[in-house]
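Below is one structure, written out as structure tokens, with a few remarks after it.
With one protein chain held back, the other chains of the complex are shown just where they sit.
This part shows chain A:
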Amino acid sequence: MALSFYSAYHLTFYFFFLSISSFFLSLYFFLSLFLFLSFSLSISFFLSFYFFLSLFLFLSFSLSISFFLSFYFFLNCYNIICLLQLNSSLSGSGEEIGVVVRSCHDDLTTGQPLSPSKLPKSPLKTRTKRVRTTSSSSTSDRVVQTATRTLYTAGRPPWYDSQGQLKEAFVIGLCGGSASGKTTVARKIIEALAVPWVSVLSMDSFYKVLSYEESIKAAHNEYNFDHPDAFDFDLLYETLKRLKEGKMVDVPIYNFTTHKREIQKKTLYGANVVVFEGILAFANKKILDLLDMKVFVDTDSDERLARRLRRDITERGRDLHGILKMYSKFVKPAFDYYIAPTMSYADIIVPHGGENSVAINLIVLHVHKQLQKRGFKLRSKLALMSLSGQPMPNTLHVLEMTPQIQGLHTLIRNTSTPRNEFIFYSKRLMRMLFEFAMSLLPFKTVNIDTPQNIMYEGKRLDTKKICGVSILRAGETMESALGEVCKNVVIGKILIQTNFNTGEPELHYQRLPRDIRDCHVLLMDATVATGAAAMMAIRVLLDHDVPEENITLLSLLVAVSGVHSVAYAFPKVKIVTTAVDKEVNDQFHILPGLGNFGDRYFGTSSSAMVAA
């Protein structure tokens, strides 16, 4: 069917061209005849010349047409022959071939690239997992993958109140016998909670470091890992307490082959929800007090043994005999003596482990309610908080408004300043800002010797180390100015972005130097409007144990409301700026302000922001 259509389509073309060519040929004959006649009759020399010229033109034109036609005809004949051959060789599949030919034809004519059938995967999903030594769960990674979405530590909403004080994290304790499916329950809870910032702490990390004799016993399956004495409860308590306070912790990584802690540690950041799981999670009274919700996962002992066998053989490389010996000698008695009795502390007992969706829904509902009680709109509250007429806090240091500084401000604020000038002059202003900020750091008096052989009383910086931390993206622009003022300065970065749905700032990324707690931190952001992002960054620094008085917030332009909220929340943090503007509009832009600094500096458009 398709073939006949195809060939008919082409044949009409041939006949059309054939008729045209025959028309031209006949015209040619007619003209040559006319010319011959006119010549022979010699009507006039001029006329004959004219006809000769026209004849020549017609001749060349019709020749080229006929050449082209013959070529085209030959080509298509060849095609048709090929098609007929194909058709005869594949009897009964003529339709298919026609379709194939046509579809190729279509693709060639449209010339559009085929759209990829799969979208590119996000880099987070494809990254390799860390080598793990303990539990089979994947939840203690900071990236949690579920069927529908990837939950990760990005986009953390404020975990402190408008005074910058920490809200306590909601801690869920999960207890249950070995291989009872605690990690499955934990994952299901996190999945159903859909809270992006969750930390999972496993009790496996807190096994005590074994002595030589003990590790030999462990190798012969004679060390009791299920006894409360095997755990370092003091360290566990400290760690969990800090996590509950929303602070950063270093969690040890326990190596089950050497029975020692690895030198490197895993860093967990404070979260809104902390899930703590372990076989003896309820065994210690102090730890019980930290738990906001206690869940016991109750699974049949046969099922647990079966799971344990499977896990230990495939994942930990142990032999059947050893596992059974350990089970009867330690695991089973420990469950009966230490684990099962703690069931009485539980708020909820979940039978059948992770399969129990009713129980998990109940837990999630409760946690959501609790979180709602604690959370609130932070940024809008900050904007409202600015009360006009309040005196500016004494932690605010504004660069003296000399004519030069005002001139620079004029250039930077002017909307028609070209981008290269904007960059040049904002860098100058930043340099002045940093020189000013440096003078606010602690100094000591020193006496030095000079080449002129006199003693000179001078000053030296009285801090061990200075560290810059920039709030991406606009804060990054200030890094080069910092480098011009501090030699070899260490720079950390924090990415905070505004969620356009909620208007709240969210923490997406942080990379800070290890020894930041000993540093004087210069926190950089180009503008501070409500202070929400700056407060979040300060909170991150405090969670990394930087003393509040060692933090200086540097900004080119701040709004009154931002100053008040930052100074109110963190009265010891120095705020250093070049100008203070009065107002903030409902899009949290400073007025009169300078627009979106990052967009103007990097030359990116702010149309997306306007649309949002």
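Here is the rule we go by: a residue touches a chain if its C-beta (ideal position, glycine included) is under 8 Å from a C-beta of that chain, and two chains touch if they have at least 3 such contacts; residues count from 1.
Here is the rule we use: contacts and distances are computed from a predicted model.
A chain of the complex is left out here; the name its UniProt entry carries, from "WD40 repeat-containing protein", "AP-1 complex subunit gamma", "Uracil phosphoribosyltransferase homolog" or "18S rRNA (guanine-N(7))-methyltransferase", is "Uracil phosphoribosyltransferase homolog". Only one residue from A:Glu222, A:Glu435 or A:Asp515 touches the chain missing from this view: A:Glu435.
Listed residues A:Lys286, A:Arg316, A:Arg419 or A:Arg460: the one in touch with the omitted chain is A:Arg460. For the chain missing from the display, the contacting residue among A:Gly317, A:Pro391, A:Pro418 or A:Pro451 is A:Pro451, taking the whole complex into account.
Touch with the chain omitted from the figure is made, among A:Thr410, A:Ser480, A:Asn499 or A:Thr604, by A:Thr410.
Residue-level contact of chain A with the missing chain is found at 402-404, 406-407, 409-411, 413-416, 424, 428, 431-432, 435-436, 438-439, 441, 443, 446, 448-452, 454, 456, 458-461, 484-485, 487, 585, 589-596, 600.
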